[in-house]
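Following this message is one structure expressed as structure tokens.
A protein chain is absent from this complex, but the other protein chains hold their places.
== chain A ==
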Amino acid sequence: MGAQLRVYKRRIRSVTATKKITKAMEMIAASRVVKAQRKVAASTPYAQELTRAVTAVGTGSNTKHPLTTQAETVVRSAVLLLTSDRGLAGAFNSSAIKTAEKLTERLEREGKEVEIYIVGRRGVAHYNFRERKITESWGGFTDQPTYADAKKVAAPLIEAIEKDTAEGGVDELHIVFTEFVSMMTQTALDDRLLPLSLEDVAKEAAPQGEILPLYDFEPSAEDVLDALLPRYVESRIYNALLQSAASKHAATRRAMKSATDNAGDLITSLSRLANAARQAEITQEISEIVGGSAALADASAGSDR
């Protein structure tokens, strides 16, 4: 076998192996998307009921709470960025990071200090590489986040917002995550989570202007709101984590699908080249044989004379 042909054969073998791997990863990601979507759906009843309850307290009483009061001048804001632990997901992480960068820029233009909180090792690596300060980071659960993880993330954020600005607390909290629109579309977006606007929550809970009954609060409206708002924030963060996870798997699936397709194309063009090389080799061998026998014939014809 000629040298050229051997090189092609070797490349075809390696691309075939890669294709098998990417195909497997595509299928794994596809099954995980479905699982993640199911988790999003399973968490919806809780989120809905919680939203209703927050609305009920918000409209049924004039209670003030640090999580709902807008600071007069915002000195410091926190940005929570949700990325994934692992790559191979196309533009998933880079577009989330880009959105966070844009938001940070905007907030800094408005004269606010920005503290960044990151979920997922990819985001952490990005910020560490640029030697930028991360206030707090988490990792290891982005593929399958649980409610306990959301609580873990929410706790320091709620603490920071309840602290006085002078003592290093923050005045508002933004969240950057990737919304799962559909299997094909996932968009990175930023959203202001805190301070919470009760009017917005009310709109979300009852878009048709449904009137909520006058509730009896047990033990009191303040205590209920005190207990309710942190849970609401946790549930929002949980939802964002789940959507990010679903988006990540969808992005991985798409990236792996195009990798598989590319590998297929590569195999086709390499086999064409290998066939041509083999044909050229055969042609050359034949012409060598023909040439050789002609030379022999010529030589023997000459000796005859």
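By definition in this document, a residue touches a chain if its C-beta (ideal position, glycine included) is under 8 Å from a C-beta of that chain, and two chains touch if they have at least 3 such contacts; residues count from 1.
Everything below uses one rule, namely that contacts and distances are computed from a predicted model.
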**Name per UniProt, for the chain absent here [options: "ATP synthase epsilon chain", "D-alanyl carrier protein", "MoxR-like ATPase" or "Amino acid ABC transporter permease"]** = "ATP synthase epsilon chain"
**Prompt:** Any idea which of A:E49, A:E108 or A:E159 touches the chain not displayed?
**Reply:** A:E49
**Fill in**
Of A:E159, A:D223, A:D265 or A:E285, the residue touching the omitted chain is A:D223
**Fill in**
Sole touch to the unshown chain from A:S14, A:S31, A:T69 or A:T146: residue A:T146
**Item:** Touch residues of chain A, complete complex, unshown partner
**Value:** 39, 42-43, 45-46, 49-50, 52-53, 56-57, 146-147, 150-151, 212-219, 223-224, 227-228, 231, 234-235, 238
